[in-house]
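Every protein chain but one is kept in place in this view of the complex.
Moving on to subunit A:
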Amino acid sequence: MTRAAAPAYLAGAILLVVVLGPLPLLLTRGQVTLTGADFAALRFTVMQAGLSALLSCLLAVPVARALHRRRFVGRGAMIALMGAPFLLPVIVAALGIVSIWGARGWLARMGLPLPSLYGLQGVLLAHVFLNLPLATRMLLQGWQAIPAERLRLGESLGFDPWARFRHLEWPMLRSVLPGAMLAVFLVCLTSFAIVLTLGGGPKATTLELAIYQAVRFDFDLPRAAALALLQFGVCGLAVAASARLVRDAGFGAGLDRSLAPPAPAGWRRGLDGFLLLLTAAFLLLPLLAITLNGLLGLPAMPAQVWPALARSLIVAVTCGILSTVMALALALAVAKGARGLEYMAMLPLAASSMVLGIGLFLAVQPFVPPAALGLPVTLLVNIVLALPYAFRLILPEARALQADYGRLAEALDMRGLARLRLLTLPHLRRPLGLSAGLAAALAMGDLGAIALFASDGGATLPLLIQRLMGAYRMEAAAGAALVLMVANFGLFWLFDRWGRHAAV
């Protein structure tokens, strides 16, 4: 190992310790017989994640195709909108969904007969809201990757839409869809805030929620440990499967190509327009509801909102920076050929906020009251969980940098900090800003480990919102949700803007 790679190995070691370190603890403490309710949670976890993945990705197919082949005013804005739900704090998304689809939501007040939002259907609806955009962007990238030459060939052979689907689009979908489905599946396996809000009860509890309930309500730590092992195993299997399938980041889909692909006219044109309109409404209405209800709720907000916001900002900024620094160290080393570190960077995908949280809870509990460590633990967990995303954003650019200028830099003896300052930072500023923004946004909205640790004080803003909702102070919760959403998007925008002022 060279000296230059030392930071990367340090980052890898931190990941290894935080993700795998608690395993022995969980194994020794978690020696309990699981009951039927626990297996019901396991079944529900896998089933809802599977259905969420299936629904999100199947719906994403026509939406992505319409976005790909139609050119209209606001198309760029719509693709940008597709990035929003991924950044939206999940608890805020849940509030938005309830305001539209709930028993007293906008749709119900318009007289639409809606089934109850609570239970599997509500969880699925919220998961589709959060993940349809992600899936759409991944598929859109797939469509854009179909070589223009092949499209031209299809046209010159006189393909009708069906032939185009069979010979051009279906082969692409067959290679892209499994990866997209697994990505959504993985995100939904560890869903907590949605299930806490819209699920619950014996019929709709996920492992993540069961861990939380075992700790907070029953204080049954052995059972929580056993559930965490189960969760870790399920996620580990899914990650192992996706390692074979998922390609580089699906987040940064290219925005535009000047040349519009062949777009069939007639009823297909109308259908595409209708679909896009429906999707935009589906995604925008909850955001609109959060904004309007939030404005009305601002006066009802308790004073705790501001210290909670300050805590959330500290966690988010620190996590954004540290996660990105670690991801950069790993990506640079991997680009130079340390392939093993790539697996290290993907390791956190197998963990979840609750699994890491309960591990750290068990680790510190003999020495310190866990409530005293709420913020540091939240920070650590979020740094680790955001890392794979940051890593995947940075890696392709780090590889390109190494391929283009690695030899020249070496020939000129540029090393260490000088190389970082003169070469790496100027070139990678764009993905670094994006990844810091993403990590900050994910940390800002995280409601997971903090729920295990926090005492009455010391709450972050998402936790405070959840508590306000639990106390049925919906106006106050709506106001706080608006504050969180604005702070969240604002922080992302700031980091991303720093990156866009790139020198190259």
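We take it that a contact is a pair of C-beta atoms (placed from the backbone, for glycine too) under 8 Å apart; a residue touches a chain by one contact, two chains touch by 3 or more; residues count from 1.
One rule holds in what follows: contacts and distances are computed from a predicted model.
Asker: What name does the UniProt record list for the absent chain among "Beta-ketoacyl synthase", "Thiamine import ATP-binding protein ThiQ", "Lipoprotein" or "OsmC family peroxiredoxin"?
Answerer: Record says "Thiamine import ATP-binding protein ThiQ".
Asker: Considering the whole complex, which of A:Gly233, A:Pro302, A:Gly340 or A:Pro426 touches the chain not shown?
Answerer: Here the residue in touch with the unshown chain is A:Pro426.
Asker: Give the residue, chosen from A:Ala372, A:Ala418, A:Ala471 or A:Val486, that touches the chain omitted from the document.
Answerer: A:Ala418
Asker: Tell me which residue among A:Arg43, A:Arg150, A:Arg166 or A:Arg407 touches the hidden chain in the full complex.
Answerer: From the options A:Arg43, A:Arg150, A:Arg166 or A:Arg407, the contact with the absent chain belongs to A:Arg407.
Asker: Considering the whole complex rather than only what is displayed, give the residues of subunit A touching the chain that is not shown.
Answerer: Counting only subunit A, the missing chain is touched by 404-405, 407-408, 410-415, 418-419, 422-423, 426-427, 503-504.
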